[in-house]
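The structure under discussion is supplied below as structure tokens; questions concerning it will follow.
With one protein chain held back, the other chains of the complex are shown just where they sit.
So that you can tell them apart, the chains are marked A, B and C in the order they are listed, and the count of residues begins at 1 in each.
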Amino acid sequence: MKIENTLTVPLPPADALPVLLDIPFVAPCLPGTDLTREVDARTFEGKVSLKVGPIALSFNGTATVEEIDPETLTVLVSARGREDRGRGSAVASVVFTLSPEGSGTKVSVVTDVTLAGAIIQYARGAGIVTRTAQELVDQFAKRLAARIEGGEAPDPEAIRVGSLLWKSIKAKVTGGGAA
Amino acid sequence: MVGRVFFGQSVKRLEDPDLLRGRGQFLDDIQLPGMVECAFVRSPFPHARVGAIDTSDARAVPGVIGVCTARALPDHMHGKRILLQVPSPAITNPLTQEPLATDEVCFAGEAVAVVIADNRHAAEDGAERVIVEWEPLPAVGNVADALKPGAAKTHAAMADNVAARQALGYGDVDAAFKNAAHVVRESYHTHRGTGHPMECRGVVADWDAVDQRFRIWTSTQTPHNTQRAVVDMFNLSEDAVRVITPDVGGGFGPKNQVYPEELVIPVLARMLERPVKWAEDRREHFLTTTQERDQLWDVAAAVDADGKILGIKAALIHDAGAYLPWGAIMPYISASTLPGPYVIPSYKIDATTVFTNMISTTPLRGAGRPQAVFAMERMMDAIARSLGLDPADIRARNLIPADAMPYDMGLTYRDGAPVKYDSGDYPEAQAKALHRAGYADFPARQAAALAEGRHIGIGIGNYVEGTGLGPFEGATVRVLTNGRVAIYTGAAAAGQAHKTTLAQICADELGITPDMIDVTVGDTGKMARGAGTYASRITVNAGSSVRIAAGGVAGKLKALAAAKFQVDPESLELLDGLVRITGTQGDQVSFADLAKMTSGMPGFVLPDGVAPDLEASGYFTPAQATYSNGCHVAEVEVDAETGRVKILNYVVVHDCGNLVNPKLVDGQVQGGVAHGIGNAILENMVYDADGNPLTTTFGDYLMPTAEIVPDCDIIHMQSPTPLNPLGVKGAGEGGTIPAPAAIVAAVENALKPFNIRITECPIRPQRIVQLINAAQQNT
Amino acid sequence: MTGDTRPRTRVSLTVNGRAVEAMVEDRFSLGDFLRRDLALTGTHLGCEHGVCGACTVLVDGEAVRGCLMLAVQADGRHVTTIEGLADADGNLSPLQQAFMDHHGLQCGFCTPGILMTLTAYINESPDADEEALRDALSGNICRCTGYDTIVQAALSVLKPKGGV
Partner (left out) sequence: MLAALENARPLAGGQSLMPMMNLRYATPDHLVDLSRLAELSYIEASSPRICIGAMTRQRDLMADVDLMAACPIIAAALRHVGHIQTRNRGTIGGSLCHLDPAAELPGMMALLDATLTAKGKDGERTMAMADFPLGYMTPNLEPHEFLTAVEFDAPPKNHGWAFDEVAERTGDFAQAGCGVLITFNAEKKIDQAKLVLIGVDEDGPRRLGAVETMLTGKAPGDALFREAGAMAAAEPMAEDALVTQAYRQQIAGVLVRRCLTQAAGRAGGAA
């Protein structure tokens, strides 16, 4: 599943790049994330907790900065995690591509998530899993932009994805009307 | 009571008294002292490399006794794969599964480790805590993708996804197409489903350290195959491996495989020196029990001006799934089934079997035939449409006439013998079915319904089915010293009432009632050789061998009594457990007394030429398959706005030769149709593009229920086969085979006003609506 | 194995008319408990997610899924299983007998659940017609029979004259 987002940050690309490489700074922007150990400068262990309706999931895994290309202003981060109770596995690669936009930087975030195991072997839940992944990545982009702009740490608590979605759907229904 | 015959009677089932009281002994009901239970650690990924496996957390779980991975298995198992059951030169990559995957997993659900605990709950807790480093690999999640250039590879080390190639045919197809007045082409797609017996699989193993031998109970259709595979894996003698089938809660094909668990559980029992049980749960069944039916067909028919078929050209891509446990039999059966009951002067088909990263496919009730019949019958409807003829008429013009029997089709069947239809009246079968279904006045009914806004339709499915496959099945019949009779056969039962059927056949030979007979099925310790229950072969093979063996015992009984009474054996008859001089109230001797005398009683001297023990064995080895046939006519109503289909009427004309027990045959047909209804309108095992299974509960994979399946109107024709002493043919799969073709044709016919064409099955409401919407947009 | 920490609870209930008292693992379903602790293996587990109906038993006379009720919830209740359908002398109930007469079963795995469902249903709705019966059966899956002989067996018990 490929999820694409863009965010703009009020720093020129040369200054924005080191920020994206600062995993302890970036990681908490993914809701429900808790870094537990720095393995080396580029590799971190952590935990992502989330709730999909009645199902509480907790992924333990590692995130690694795989490639930094200062020429093309591209960063590749890979992450993989295993759900605590073996209900699934997730493998993700995130490519950040920076380009100047005005005085700031436009960051394109392309996330490719592969989910496997019980959590996705459920046809009726496929829609909500896709939506949850999309929502998490959207939230990540928003929170990262906010953090770079404002500097404050985001709320580390595991989010109830449902409640976030409720607001977005309400907005869609009241604002958007019929499709 | 003289002259009483049980063959042909709907006697009550010998199996029922226990089953109705909850006293069946199914696999999971087995409890042995000191027994432990298992749960497997299975790949979440459809395709991945297996890295390090950390079992330390799992071992700390309360109740967990141990964890075993591929590398912890005994040396002799390393690198060894499960015995390929049906080898064939057509197979380019004869790859079967490892008992536990070592380096690479190729479908979601493939096991890499097993957790042993004091109960299943604790074992599952442990399995949750085994941490495997997976490296996901690109996967093939769809049969249509497997041959595309640049496709992912199902097995990382293989050059492509081709598992087997087969080409069949006869006659001059090119000439036929050149001379054709019409050429009709269509493509078809049939989807995956599976058998879903209500009892999942399971294995119990016990290693006798004193005698150095295994006892293995497994919920299988083919205990001798399991025995062969265990013997092969462990380098043991057959005497050291006894495989026993308890009561089996349904099979339908997938239980005729040998599965990794049937090798892993025994090795654990030997390593731990205590009995070990694994009982599959339904989720595992969805992931790891074999499936079938995904095929892509391109069919072209050359037809003359009168609607007679001149030739058929076809190409078939068959989805093997990840491995080939049963070889490449289904596509071969499909290819040889396509021509069916029709005169097809020339024929050419290329079948390609491809690997995909989904659970392997193996024969499932119908075994490649439902797909072939779907393709052929849909093509018949397409020809009818294209020539402006009635679907019944186009079939009638092409059916093999009864006086052409026996009919050599021109192909070689899977048993190596020519496909030679032995008996049957195909035109009469169709005529009877149409008559019973009220086909002649259907157009009037259809018009009347349409006037009320109701869409009803009718569809036909004809088929011929090779059954009663060899190589053989055997049976031993023995008179016990208490006067009862025992039958032993290797053929395992899974609900077909083998015990009842075989007892009926034996009872007639011995002049007793079936309830005097105890039948033991599916125990390799009781019958050294056997093939198993598949291919609708048991009544033909085991039934005939019981007839032979019982005949041998009857001869022995008479010889002994003749010696005792000093009379000619010809003057004796068997009745109610006695041997007596025919028609007189004179001398008689009981089976029990004769059994005691011949069982080694001191002082008793056997008459000349009579071997000890009142026992005889028989093996029946059929010369070729025997061909059952039939015609199904379905009438349905479709809600064109929601796509919901209701089956209003279902007629089956069924010819499986002589009927041993008509009620049992009716049960097979009715149950088979129910399965076919599932294949037609409900059951679809859905995978995503990466091979992740999505329908893994009974809430998402829809089995037919009581309000879906109508009471079928079953008419039996009986064309006895000359190929076996009973004149019987197989009956277990004919209910399923033509059902998707007939039902889908009926749905299409009901939607005639919308002019849609349905070339796939199952056809579900959403798809029906999509087709209607698409057709309306085009007009 | 060190200190088994798996929680257990004492339950007392009546099973097939017999008083039963036991320590049961908290997480055991009623089906697990009947099969594992009481060796009443006639109740079968076919899916453990509440769809197939093979595990159906009667609790206080009502049909319930044995896989969707915890054993501890059966405390103080009257449970009837397939083993309790025949009378004390082992004579089949009229419904069981009808299944035998009509070939209402093949492999017999789903049969206990179906017999329990129908026993309760026929008791509550003795006037049911075929359509109602089929609706009542919709929570039990049988893969072998195609249902017709099951429906015929049940109808024969319902109909005053067809009964056995």
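Just so we're on the same page, contacts are C-beta pairs under 8 Å (C-beta built on N, C-alpha and C of every residue); 3 or more make two chains touch, one makes a residue touch a chain.
Note that the structure is predicted; figures quoted are calculated from it, not measured.
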item	value
Option from C:V11, C:V24, C:V64 or C:L155 whose C-beta touches the chain left out	C:V64
Residue of A:I68, A:A126 or A:A146 in touch with the missing chain, whole complex considered	A:A126
Touch with the omitted chain, as defined above, among C:V15, C:V72 or C:A154	C:V72
Chain not shown: contacting residue from B:T69, B:T697, B:T736 or B:T759	B:T697
Of A:M1, A:L35, A:V52 or A:A146, the one touching the omitted chain in the full complex	A:V52
Interface with the unshown chain - residue positions in chain A	51-56, 85, 87, 118-119, 122-128, 131, 160-166, 169, 172-173, 176, 178-179
Chain B residues touching the omitted chain (full complex)	124, 128, 283, 641-642, 644, 682, 686, 688, 694-695, 697, 699-700, 702, 705, 707-708, 764-766, 769-770, 773
Absent chain, residues of chain C that touch it	29, 48-50, 53, 56, 59, 62-65, 67-70, 72-73, 117, 120-121, 135-136, 138-139
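Following the convention adopted for this analysis, only the chains that are shown with their structure count from here on.
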item	value
For chain A paired with chain C, centre-to-centre distance based on mean C-alpha positions, whole Å	49
Where chain B touches two or more other chains at once, by residue number	697, 699
Residues within chain C bordering two or more other chains	none
Contact set on chain B toward chain C in their complex	10, 12-13, 15-17, 19-26, 28-29, 31, 62-63, 65, 118-119, 121-122, 195-200, 247-250, 252, 281-282, 494-497, 663-664, 666-667, 670-675, 697-699, 703-707, 709, 711-712, 735
Chain A partner contacts - residues on chain B that touch it in the complex	41, 44-46, 108, 127-131, 134, 136, 283, 287, 686, 688, 690, 692-697, 699-700
Chain A to chain B touching residues, read off their complex	82, 85-89, 91, 114, 116-118, 120-124, 126
